[in-house]
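Below you'll find the structure, written out as structure tokens, and then a few comments.
Just one protein chain is left out here, and the rest sit where they should.
The block that comes next holds chain A.
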Amino acid sequence: MTDLTRLSASELSEKLQSREISSVEVTRAHLDRIAAVDGDIHAFLHISKDAIDTAEGIDVLRRIGEDLGPLAGVPIAIKDVLCTLDMPSTAGSKILQGWIPPYDATVVRKLREANLVPLGKTNMDEFAMGSSTEHSAYGPTHNPWDLDRIPGGSGGGSAAAVAAFEAPLALGSDTGGSIRQPAAVTGSVGVKPTYGGVSRYGAIALASSLDQVGPVTRTVLDAALLHDVIGGHDPRDSTSLRDEWPSFADAARAGARGRSLEGVRVGVVKELDAPGFQAGVSQRFHETLELLAANGAEIVEVSAPNFEYAVAAYYLILPAEASSNLAKFDSVRFGLRVNPVGGGTVEDVMAATREAGFGPEVKRRIILGTYALSAGYYDAYYGSAQKVRTLIQRDFASAFDKADVLVSPAAPTTAFKLGEKLEDPLAMYLNDVTTIPANLAGIPGMGLPMGLAPEDGLPTGLQIMAPARQDVRLYSVGAAIEALLEDKWGRTLISQVPELVTR
């Protein structure tokens, strides 16, 4: 019998709809896989106790002829930054250990309404601050390609879960690359939608002007199918866009059909094709460009001179917004409370709680953000960073005058070793150089595999970016590139991931 965990969500969807398999069978296969490999991967912080019951309910609906959506009965993992009524939601922090929210995030509600099966909550850097998942208060996640290496971050748990076949689908959140960079280093697919395209209600906020929830999968079509479920206007998120979105799944299917790249102008951002990038990453990137050109795409070089300032601006804006968002962890309404020895005022309790409940990276960014916002420094730091944001938007606008989509490597290197950058915060921050500009401008971006680096045999990722509200281009172009690469390789990239020891 086919190993159900190896199938994509769209393949599972077909078999579920034809009743060749049941949701209970699919769900059980993934729970068994989690039990067998997650001791080594540590992608999950919590496994749902209700998954089989939920799957049974969906099988009943199908049996009685209910009209079900395409992903009904397909299991999904949920990043722990998203509030779930039936599972703890910790955002990877000790301060929220065991907290069960009194409401579902809108995206989680939409998953339930579309009859997907939540499998559990995935590991992440504490409050999504990090690029390696090493800042989780519950220990790091390991990359399925090499257990000694990072799975990316902050959404390393979601990316590792799909790459290790523990789930066909996952949800992530991307503030500066937390969906796209983990996709790159685990050989999976991840999409950061246009800012406002997917509701942030119930996503524990890191930096509200940058955060965006999106799909984490193994194929472009699966990402499109999931985006179709979670996208759209939400009155509970006042930054939510009212746009009518086209079917991203239709766009992905059309893109994969061939000849869809003819005449598409693909812009290569000069500043994101840098000599400092790992040789194998640059090599695979240039090979991918040649493949696109050979299939009718028009490759144009574009320049974005202000991208040089993007990381600096980001590490002012993010800490500033985070220091404000994280003020809610005050030991009063939810989460941890630590009483100082000998008692104290509510402020003493607050300070003792936050000292005990926050990890080092969270403290670092709160202090940095508080500094950037303090009187006398506000204009020089936060104000300047907001101006850089305007300059980066202008760079994108002129680039998109010349190109329909922009491309770059999704990460400058393959997965680095666990521990390698943990004691050097600045080196960790510079990891996000390729992904941060899209968040600052609010535009959509996708990370997808573009081959294994010859020097270390690890996955490299391509990033595709489109103008704001043109997420559909990511899916048509992404599906076309995925099809061409898989045609060239004769297999999928993820099929080459080493077998894990099952226990």
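Operating definition for what follows: contacts are C-beta pairs under 8 Å (C-beta built on N, C-alpha and C of every residue); 3 or more make two chains touch, one makes a residue touch a chain; residues count from 1.
Just so we're on the same page, contacts and distances are computed from a predicted model.
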item: Protein name, per the UniProt record, of whichever chain is missing from view ("Electron transfer flavoprotein subunit alpha", "Dihydroorotase", "Aspartyl/glutamyl-tRNA(Asn/Gln) amidotransferase subunit C" or "Sorbitol/mannitol transport system permease protein"); value: "Aspartyl/glutamyl-tRNA(Asn/Gln) amidotransferase subunit C"
item: Of A:L119, A:V264, A:A468 or A:L500, the one touching the omitted chain in the full complex; value: A:A468
item: Candidate in contact with the missing chain, chosen from A:A51, A:A91, A:A205 or A:V349; value: A:V349
item: Touching residues (missing chain, whole complex) on chain A; value: 99-103, 194-196, 209-210, 235, 238-239, 241, 306, 309, 311-313, 315-316, 323, 327, 330-337, 339-340, 343-352, 354-355, 358, 360, 363-364, 366-368, 370-371, 374, 380-381, 383-391, 393, 425-426, 429, 439-443, 468
